[in-house]
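One chain of protein is taken out of this complex; the other chains stay put.
Naming follows writing order (A and B), and every chain is counted from residue 1.
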Amino acid sequence: MATQQTRALGRIAVAPSVIALFLWMIVPLAMTIWFSLLRYNLLDPNPACSPLTPWALTDPANRCLAGASNYYYFLTDPAFFRAIGNSLQLVGWVLAISVIGGILLALLLDQAIFGRNIVRLMIIAPFFVMPTVSALVWKNMMMHPVSGFLAWLFQLFGLQPIDWFAHAPMTAIVIMVAWQWLPFATLILLTALQSLDEEQKEAAEMDGAPPLSYFWHLVLPHLARPITVVILIETIFLLNVFAEIYVTGSGGRAGNMPFLVYQYGLISNDIGGASAGGIIAVILANIVAFFLMRMIGKNLEA
Amino acid sequence: MARAVSTRRRMFFTAFAWAIAFVIFFPILWTILTSFKTEGDAIELPPKFLFFQWTLENYGIVQERSNYLLFAFNSVVLALGSTIFALLIAIPSAWAMAFAPGKRTKDLLMWMLSTKMMPPVGALIPIYLIFRDFHLLDTRGGIIAVLMLLNLPIIIWMLYTYFKEIPGEILEAARMDGASIGKELLYVLTPMAIPGIASTILLNVILAWNEAFWTLSLTTKDAAPLTQFIASYSSPEGLFWAKLSAASTMAIAPILVLGWFAQKQLVRGLTFGAVK
Partner (left out) sequence: MGTIVLNNVSKSFGDVVIIPGADLEIRDGEFIVFVGPSGCGKSTLLRLIAGLEDLSGGRIVIDGVDASDQPPSKRGLSMVFQSYALYPHMSVRNNIAFGLKMAGLPKPEIAAKVARAAATLNLTDYLDRKPRQLSGGQRQRVAIGRAIVRQPKAFLFDEPLSNLDAALRVNMRIEIMQLHQSLGATMIYVTHDQVEAMTMADRIVVLNKGNIEQLGSPLELYNRPDSLFVAGFIGSPKMNILENNTIGIRPEHLALSEKSGEWEGTVMLAEHLGSDTYLHVDAGRRGMLTVRASGEFPVGPGGKIWMTPEKGRIHRFDAQGRAIR
C-alpha cells in the first residue's frame, strides 16, 4: 500500500509509457481506417474524382473518398483468401509442431543425460537466428533442389529430391518457421518441467505410477500453464511472419496476410487497398486474440 | 536429488538427445562451416564436411563488397538505442505499477500486452507515410523510435515482474531515511534491480537485433541493420554460398552468444513472467 502522494507520483511515472503506447496504437490505426476509405494510389496522382483537400496530410491531389470499395476489392481478391488460408496454415502447423515437439523434447532433455547443457544450447540456438538469415540459409543451402543439403540426403536414400519453393512453398516456410519456434517452446516447457517438484516425482515413483499415467496426471497438468503461454506468444508472432516469405520470394503462393498488405501498399502503391487489408488483418487478429484470451484467461489468472 | 538411473537407459537417452540436437543445430553448423569454404567447395556434392580447403577470404570479400561494418554498426545502434530509450520511460512505469498500484494497474498491464497483439501490417502504411513526410525513412532515429515502442510492453512487463520481487519495506525504509521518490528510484530500487534490468536489456537487444518487418520496410541503406544486409543477398548474389554463409555467420554470431547467456531470463521475459 502506498500513500496519496506516491500514488500521484505513480500516475505521473506511468504517463509517458501509457501515452506513447496509446499514440503508437491509436494514431496509425485511425489513419489506416481513414485511408481505407479513400481512393489513394501513390502512382496515380489524378484519379477521376474531386480531391479532398481539407483532410489531406500531404499531396492532396491524389486521393478522394472511395466508400467501402477498397474493402470490396480486397475481400473479393482471390489473393485474400489464399493469404488467409496461408496465415492459418502457417500458424496451425507451426503451433502443432512446436508444442508437441516441444513437450517431447523437453521431456527428453529433462532426463539424466550427459552434456545436457551443451545439448540445450544447440537446441535453443535457432531461436536466436535472424529471420532473414534463416530464410536464406534454408532456401539456398538446405533446400536448393540440386545442390542443397536436403537434395543430397534424399538422393542418398534413393529418393527424388524436392524442389521445395517450386512445388511446396508452404511446407518449406512451415519447416523454416517451425525450426525457429520449436526451440522456443522447448526452452519454456523445459524450464517449467524443471520446476516440477522433485519430491512429487519421487512420490510418484514410490507409488509405482507407470510412466504414461505419471505423464498424464502429473506432468501435463503442470505444463498446462506454460503451454498456454507458448500458444499465446507464438500466435502473436506467427500471425506476423513476414521476413521468411519476403526474403525467399515465395509470397506469390505462400504469402500470408502481412505479405499481402505489404504487396498492396509498398509494391503496388495502392494505399487505400493496403489500408483496407490492414484493417481486415487487425480485425482477424482481434478475433483470434479474443478466443485466445478467453481460452487462456483462466489459465493465466491463477 | 541424485537418483539411481541405469547406465544403459542414460546412454540411450543421451545418444537420442545428441542426435536430435545435432539435427536441429545442423543448419547453423553448416552455415558456419560453409563460410570457411571456397565457392567451389561450397556447392560440391556430396558435401564436404571437414576436409576442404579452409579459407577466410569470404569474410574479407563480404566486408569489402557490402560494407558489413556499417550494417553491424547500425544494428548495434538500433538495438541498444531502442532498449535504452525504452528503459528510461519503462523504469518509472514499472516502479509505479509494482509499488503504488491502483485499482486499474492490472488492466493497464493487460492493455499494454494487448498492444503486442496488433498486427504491424495495420500500422505499416501510416507509419510509412508519416516517415516519408517527416523525412524519417532510413534514419536511425526513426527506427529507434519504432523498435522502442515495439518492445516497450515487454520491457515494462519484465521490469514489473522483477520489481515485484523487491520487498516494499526496503523502499519504505528509504522513504523513512528521507529519500525523495527520485532518489529512492536512483539509489535504492535501480541498484537492487540491476540483475533484472540487465536481463531486460539482453532480451530486448536480441529482439531488436532480429526484428525484420519494420527494419526491412523502413530502411534501405543509411540506417539499414544486418537484417537488410542479409536480405540483400537474396538477389542472385545469394548463389555465392560461401559468401552468404560468411555474411550470415557475422550477422547471427553476436546474438547467438548473447542469447546463450540469456536463456533463463529469456523464458521469463518472453512469457511476461508467467514461467520462471
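In this text, a residue touches a chain if its C-beta (ideal position, glycine included) is under 8 Å from a C-beta of that chain, and two chains touch if they have at least 3 such contacts.
It should be emphasised that the depicted structure is a prediction, and the values quoted were computed from it without experimental measurement.
Considering the entire complex, the omitted chain makes contact with A, B. Touch with the chain omitted from the figure is made, among B:Ile32, B:Leu113 or B:Ala179, by B:Ala179. Looking at B:Val121, B:Val188, B:Ile201 or B:Ala251, the residue that reaches the missing chain in the full complex is B:Val188. On the side of chain B, touch with the chain left out of the figure occurs at residues 167, 169-170, 172-180, 183, 187-188, 191-192, 194. Touch with the hidden chain on the side of chain A covers residues 1, 3-5.
Just so it is clear, only the chains that are shown with their structure count from here on.
Averaged C-alpha coordinates put the centre of chain A at 16 Å from the centre of chain B.
The touching residues of chain A, counted against chain B in their complex, run 2, 6-7, 9-11, 13-14, 16-18, 20-21, 24-25, 27-29, 31-32, 35, 57-58, 105, 108-109, 111-116, 118-142, 147, 149, 151-152, 156, 179, 182-184, 187-188, 191-192, 195, 198, 202, 225-226, 229-230, 233, 236, 239-240, 242-243, 246-249, 257-258, 261-262, 265-266, 271, 274-275, 277-279, 281-282, 285-286, 289, 300.
Residue ranges of chain B in contact with chain A, taken from their complex: 1, 3, 5, 10, 13-14, 16-18, 20-22, 24-25, 27-28, 30-31, 34, 43-47, 89-90, 92-93, 95-97, 99-102, 108, 112, 114-130, 133, 149, 152-153, 156, 181, 206, 209-210, 212-213, 216-217, 226-228, 230-231, 233-234, 238-239, 241, 244-245, 248, 251-252, 255-256, 258-260, 263-264, 266-267, 270-272, 274-276.
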